[in-house]
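Can you read through this structure? Questions will come right after.
For this view, one protein chain was removed and the others were kept in their places.
Right, chain A next:
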Amino acid sequence: MQTVNLEKENYKQLLKRFIEKNDEETLYKADLFSKESIRQNVTPDEIIHVYIQALEDLYPDLPETFRRSLDFLLETMISYGVAYKEFQEMREEQLEIKSELALAAKMQEKLLNTRVPEIKGLDIGAISIPAKQMNGDYYHFIEDHRGNLGVAIADVIGKGFPAALCMSMVKYTMDSFPESRMLPKRILQLLNRVVEKNVDPGMFVTMFYGLYNPDSHDFYYASAGHEPGLFYHGQHGVFTEIEAKGLVLGVERDVTYKQYKRRIELGDMIVLLTDGVTECRRGERFLERDEVIEVMKQYTHLPAQQMVERVFRYFEELQDFQLRDDFTLIVIRREN
């Protein structure tokens, strides 16, 4: 790009030419001048000052009344200049904050990272996408030495930074649990104590915890107020809600959780999700749960990972690519 001369003399020549010729080319150059001024942090009042000086040079015999009116114009622009500088510095600060946030988000991703385990007889898919930079959803897979699969899915009530910090705490608490087979009700009970003790009142965590025994194909689970997941009956091709009751984590100190058990047949699926999935909106209206199920049905023939990705893409598009809430979806299918 050609550089623009920000000298007063240059401005004066432009002004002179425009007054004589009244042409578009000079106006274009004036546009370049103003863009370059912005780039070099020249304030609006300074441009006016350059204009006044140029005018006085070109027309030394300006009527005093007119000249004075220019001072008046300058005076009214001084505060704009100050505000302009302030906004510039705030914008720089904002960029700094943004890059810091991006760094934090990256770090969080690393912290919360979990590998989808490969277990014979199970096809597993998982996706978790934050609405903003930081994710307030969390999912985690644990495989114990006996080959049992533990799966956790959680959602902090709240979004952004505070929710993300809270999630990191939950993750580290879970990491500290012994690796041996832990029952879902016990895990929720322990986590509840930690959350209750360490998190602000007003911040809650919902969690669903499941334990899959790949030998007996029994699925044990418990819920702490988490968005109900779905069972898919492969044989009949229908979804039903996973019913599980339990208090949200962090409300009361001593809570016991009820544990449920279900046998998973060949072709069945366990679908776990957060309210970012069920609270998708079409325009102003929330989707009905049936509509969510209808969407899932379209993709049940796909491998689990493809299925969660396609479902996510469907909802993302539905919301014009602007997620309103963190979105997490897990599919576990029993296969041959």
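The rule we apply is simple: a residue touches a chain if its C-beta (ideal position, glycine included) is under 8 Å from a C-beta of that chain, and two chains touch if they have at least 3 such contacts; residues count from 1.
Quick note on the criterion: contacts and distances are computed from a predicted model.
Missing chain, UniProt protein name: "Serine/threonine-protein kinase RsbT", from among "Cytochrome bo(3) ubiquinol oxidase subunit 4", "Serine/threonine-protein kinase RsbT", "Porin family protein" or "Amino acid/amide ABC transporter ATP-binding protein 1, HAAT family". Checked against the hidden chain, the listed residues A:K12, A:K29 or A:H49 yield one contact partner: A:H49.
Screening A:L74, A:A104, A:L183 or A:M203 against the full complex identifies A:L74 as the residue touching the chain left out.
When you scan A:K85, A:K106, A:H233 or A:R289 for touch with the missing chain, the hit is A:K85.
Residue-level contact of chain A with the missing chain is found at 45-46, 49, 52, 71, 74-75, 78-79, 82-83, 85-86, 89-90, 93.
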